[in-house]
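There's a structure below that I have some questions on.
With one protein chain withheld, the remaining protein chains of the complex are depicted in position.
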Amino acid sequence: MTENGSHSASELLAVMSSRVLEDGQTVFAGVGIPLLAATLAQRIHAPGLTILFEGGVLGPFIVPGELPPSTNEQRCTRQANMVLSNTDVLLLLQRGYVDIGFMGGAQIDRYGNLNSSFIGDAEDPKIRLPGTGGGNDIASLTRMIVSMIHEKRRFVEDVDFVTSTGYWHGGSSRSDSGLTTGGPYKVITDLAVLGFDEETRRMKVEALHDGVEPEQVQDATGFELMFDDEIGRTDAPTVEELAVLREMDPDRVYIA
Amino acid sequence: MTENGSHSASELLAVMSSRVLEDGQTVFAGVGIPLLAATLAQRIHAPGLTILFEGGVLGPFIVPGELPPSTNEQRCTRQANMVLSNTDVLLLLQRGYVDIGFMGGAQIDRYGNLNSSFIGDAEDPKIRLPGTGGGNDIASLTRMIVSMIHEKRRFVEDVDFVTSTGYWHGGSSRSDSGLTTGGPYKVITDLAVLGFDEETRRMKVEALHDGVEPEQVQDATGFELMFDDEIGRTDAPTVEELAVLREMDPDRVYIA
Amino acid sequence: MIKPYGDLRRETEARDRSLREKVMSLEEAAALVDDGDHVALGGCTLSRTPMAMVWALIRARKKDLVVSRSITSTEGDLFYGSGASKHVLTSWFSQGIVWGVSKVMRHYTETGQATFEEWSHMAIGVRYRAGAMGVPFIPVRSMMGSDLTGRIDGPKEMDCPFTGEKLLLVPALNPDVALIHVQRCDPYGNAQMDGLPFMDADIAMAANRVILTAERIVSNNQIRRAPDRTKIPFITVDAVVEAPYGCAPHECYGVYEPFLPNLDAYAAQISRDPEAGVKEYLERYVYEPKDWVAYLDLLGMDNVIDAARRGRSVYND
Partner (left out) sequence: MIKPYGDLRRETEARDRSLREKVMSLEEAAALVDDGDHVALGGCTLSRTPMAMVWALIRARKKDLVVSRSITSTEGDLFYGSGASKHVLTSWFSQGIVWGVSKVMRHYTETGQATFEEWSHMAIGVRYRAGAMGVPFIPVRSMMGSDLTGRIDGPKEMDCPFTGEKLLLVPALNPDVALIHVQRCDPYGNAQMDGLPFMDADIAMAANRVILTAERIVSNNQIRRAPDRTKIPFITVDAVVEAPYGCAPHECYGVYEPFLPNLDAYAAQISRDPEAGVKEYLERYVYEPKDWVAYLDLLGMDNVIDAARRGRSVYND
């Protein structure tokens, strides 16, 4: 499937996520795919990109083979440019210093709202999830990239609970609610790159990954997707991209 | 006039100011008389008293003979317990960590309002004074001790300009204005120790210094003073108090 | 929920804020916490967790505490499992990303035995900061539109009187007690922290009582050599306890990293039966040891040495 023969779904997510990042941006990243994507972007096309961690780290020093297991512990402060309080690193979002925040979630809906709080009824949940952390702040205050595996149970018409507001009820409802900046930017899955319609703010497919057909994406989605008139095709991960990822994560902790 | 023979007006102010401080208090002090008073209190009866400087110093280390010329420069940070931003040291007042703030001013009025902004009409002033600094914050947020030479031109019926709010228009007007804590506590002059009537909030004489008669105080005041039914007499500065002051300020920079 | 300003000021004024030594034992410090208190914890997730004081509070059989923290890890499980707290206010609650969703948190909240009050991470930080500044609220531009605001008591929407913009006013948090672990402090409570500061300075300033635990109590002279490193002033501190490895099995920057074998063993123990698992863990690791050193002994000398070796390497390599 690639010029390199093969790659995992996680590698595909990391590569596709890295490509939407631009040089000079400041990016809020968690560990795992987001950190790999941001680091890959720095190595390939965005040397002036800055990474932020929620624990309070600005411009960490990422050592290949020593990816931090979390963004809130001392290992990720080593040789960083700056450490600061959680409050202050999150306030960078509000002040406008952050271009992109990476997000995940248990569920995403057609308007890009994310749920990481409750499966089922919040009053009597089937599952109590760990909660928002800084996710709600990222979703509220900057453009977010959601990176997740494309599954029908995760891509639902309406999330059970809006932990992190996307385009809320669509149209102008997000900014009417008071969130006048940011919003869902891209949803990157193992099948496609998706965006949001300018007017309705519904999720739409912008480009399909190599070998993926539109029906396949719709079948893996719990609501009716929009499709761009001319759906693009992403280029397969390159040898160089995969080599960097495997140098960063030689034990394949995140890219398995 | 004292058991030590004589003392200057400044020494008298410093001694009398030190005596109203209590052990364990946290005190906002400027350089000069306030710092001498606070340091004297620490040495005589209040070893657990803490001094704050507006520049951002908590618990400075005062070396006899090396009194700092200002509270905003590095010399006063030497061997302090903590340095912090101006904003944060002033916010200690708002949070409630400060018991007493020392103040001065060009004018004080019958309700303890202070003027350090304009002599004459603020629109076309005779003198533009240096301004409030943190004085307004001290006056607004904690109990203040005003320490000044007793002169008619300084003790006026109404200040030309309320830079730092005392009991404002008297009665409950201070707390009605939103200032629900603090307020003028004592006015300490070279003639007397003055306080404020519980109800009207007008300035009243509580105690006279050694050798001072009530008429003398009234004559040096530009408004009608109240007098306590039983006016006290302060004890003259002791040999020990004066010795400490002269040890702290051997060049008599402030106690001349 | 918000303390009226008069009460806040009166409570602060009533405290003994004088320059005085306040070194005591974990047990003596635990006595400063009352049942029902709102206890705020410094650190974040696995980092600079004031574990020794959490351990001491549970041993002292505290009840009905409201616990708040920026992000909550296994110490939250212990509060729930011991019954010391049935209410945790935090932004994220699980042992840590590598161990997945906390089974203990799930069990207690899904069965209605305990509550996890969820706020955004920034909102919690701003709430502590408002408390530290002595104001009743600070506006934020986050959380609007989400379902989080419908489930919590406190924030109010407002149209900005300057710009007309919609804002969310988040109310000040002024905890009854703050528990904070630091690398070093003096006997008066002047504390210096290295590495990630988290929300600790704001929490200390916001709280009505502060209990410091420290890897090492140093002299006041040592603190005075670098006053610009002091992050918590002694006037806010009510108790100072020396607790070596006081975050174990969590980490303390520059001193030790997380005790991973112990954390893995804990995760395994609660995965079979969360409620029984956490209670067995509490019995063995919290109630039974005769003191903190005996607890460390249970964690194992090899783990202590290994965590310290890794912790120092982050700093010095």
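Just so it is clear, A, B and C label the chains in written order, and each chain counts residues from 1 on its own.
Going forward, a residue touches a chain if its C-beta (ideal position, glycine included) is under 8 Å from a C-beta of that chain, and two chains touch if they have at least 3 such contacts.
Please read all numbers here as calculations on a predicted model, not as lab measurements.
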Touching the hidden chain in the complete assembly: which of A:33, A:49, A:62 or A:208 does that?
A:49
Of B:12, B:51 or B:84, which residue touches the hidden chain?
B:84
Hidden-chain contact residue, picked from the options C:42, C:197, C:258 or C:311
C:197
I'm checking contacts with the chain that's been left out. Which of C:4, C:36 or C:100 qualifies?
C:4
Since one chain isn't shown, list which residues of chain B touch it in the complete complex.
30-32, 54-57, 69-70, 72-75, 77-78, 83-88, 90-91, 93-94, 117, 122, 125-137, 139-141, 161-165, 168, 173-174, 177-181
Contacts from chain C to the absent chain lie at residues 1-2, 4-5, 126, 133-141, 156, 158, 160-163, 165, 167, 169, 171, 194-197, 228
Touch list for chain A against the chain that is not drawn:
23-26, 47-50, 57-59, 61, 77, 79-84, 91, 94-97, 99, 180-181
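By our rule, only the chains that are shown with their structure count from here on.
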Sorted by label, the chains bordering both chain A and chain C are none
Distance-maximising chain from chain B - centres being C-alpha averages:
A
Mind checking the centre-to-centre distance between chain A and chain C? Centres are C-alpha means, answer in whole Å.
29
Approximate Å spacing (C-alpha centroids) for the pair chain A, chain B
59
Between chain B and chain C, what's the gap in Å when you average each chain's C-alpha atoms?
40
